[in-house]
Structure formats: C-alpha cells, structure tokens
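My questions will all concern the structure given below.
For this view, one protein chain was removed and the others were kept in their places.
== chain A ==
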Amino acid sequence: MTGIFARRAVAMLALLTGALLSPSTGSSETLKCGDRPLLVFAAASLTDVIEAAAAAFTAATECPVAISVAGSSVLARQIEAGAPATLFLSANSEWVTWLETNAAERISGPPRVLARNRLVVVGRADPAEIADLLSTRFAMADPAHVPAGMYAKTALEALGVWTDVASNAIFTENVRLALSLAERGDVSTAIVYATDARMEPGLNVLYRFDDANYPEIRYEAVLLTGAGETGGAFLDMLAGPEGQEILAKYGFLAPDGTP
C-alpha cells in the first residue's frame, strides 16, 4: 500500500515539475524517471516497433520502460479496472473511444494518432486484379471479430467482389496467422496489413486496397493518469520525428496517411 502512495507522490511530483518546466526542455538532464519503469500498454501488433522505440527512449533518457502487450480490447478493460499503465497504445480508435466513455477518470490527455496502416494482398504469384487473386483459397482475419478482417470485408464489399470470393476465404483468429498460411503456401494469397507484409520477405505485395474503400486504420495513443513527465516525454518522442522514423521503418504510415 505504501508503494501506491509513494508512486502517487512521485507522479504528483513529476506533474509539478512538468508544469514548471516548459515541454521543450525535456532533455535527459531534466527528466526524472519514476521509481518504477514506465508501464506502457501496447496492442500486440505494435510489439516490435514499440520495443524499438522504448529502447531508443531508454538510451536517450535512462528511464526504463516496461511494455505489456495484449489485444487492445483486453488492455482497455484492464485500464478501466485500475491497471497501473501510464500510456495506452491502441491498434484502433474504437477502444480509445470506449475508454473515454467508460473510464474517463483514467485519461489525462487527448488521444493522439501515432500512425496509420493499410491493407494489402500478399502471395507468391504476380500482381493481378483483386477478383483473380482471390479466385482460389486465400486467408484473411475473421471478419466476425478481428478488426483486420472487418476492414478487409468492408473493402471487398466496396469493390463489389465479396459475394464472389467469400467462399474461398479461410478465416483466421488473427492477421499474423493469415500471413503465415500464405508464407507456408497453404493458401495462395492472404489479406494482411502492409506492416505484416514487410515481415515475410518471401512474399510479394500483389495488390494495395484503396484507402477510400474502408475506414481509416489508426493507431492511437492516450496518456493515462500517473504518466507524469516521463510518460508525456515518451509520447512526445513517439509522435515526434524520432518516433515517426522508427514507425516508418516498420512500415507504418504517418498519421496523415503518407508513407
């Protein structure tokens, strides 16, 4: 129990010092790390890129960062239930909105769009029309509950091919599984995120969906109570040039949709 009070005291202190210093002076000299690592809750699909960004942050500030990865939905519910996270990085804006409605008292700043993503078709064949690419067995995330699958179905419906190709689809639990089915050759093509496509050099991007055909795929970050100066500094870094460069390296698009 004393741990909680101590942490709160440190957080308050950090907030006070943060208020006294202008945000631009957040260099390593002025940044006070908390007594515990900065706890960041990140959507599982961000694992790599957030670990890379955290390593860069720790190298620059000497403040340790601990990252808990799980589905955005699980993390949002845990924050509502009082998890000591200081920053929430969601794979879609839906769960940030949900948090604003259900746990407004945990949020200490407006949500910021960190990156965007897009859908592509990958495989080993040559680029072709979408209807031809999906005319044999292909894999995609389950449109019943996986966001990537929902986006894919919406896009295929907008293109007017969903009813023709739906019977060829193998629905997977997550988008990475669809990718690995294509990689192993179990299916000829798979609909995945552009960021996933980069992970398998053996697969080619055969088709890029038009962004106009499905809702924007946005990765949002929201600062939580107790984040203090360190949490704010990490978010600033992610949204700033250094963080954006790391995100771009992993295939994410900038918040305005540019590569």
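Rule of thumb we're sticking to: a residue touches a chain if its C-beta (ideal position, glycine included) is under 8 Å from a C-beta of that chain, and two chains touch if they have at least 3 such contacts; residues count from 1.
Keep in mind that, in the parts below, contacts and distances are computed from a predicted model.
K.L.:
What is the missing chain called in its UniProt entry, if the choices are "Molybdenum transport system permease", "Alkylhydroperoxidase domain protein", "3-oxoacyl-[acyl-carrier-protein] reductase" or "HTH araC/xylS-type domain-containing protein"?
P.N.:
"Molybdenum transport system permease"
K.L.:
Going by the contact rule already stated, which one of A:75, A:89, A:169 or A:206 would touch the omitted chain in the full complex?
P.N.:
Only one of A:75, A:89, A:169 or A:206 touches the chain omitted from view, namely A:75.
K.L.:
For chain A, enumerate the residues touching the unshown chain of the complex.
P.N.:
With respect to the unshown chain, the touching residues of chain A are 1, 39, 41, 44-45, 47-48, 51, 66-70, 74-75, 77-78, 81-85, 176, 199-200.
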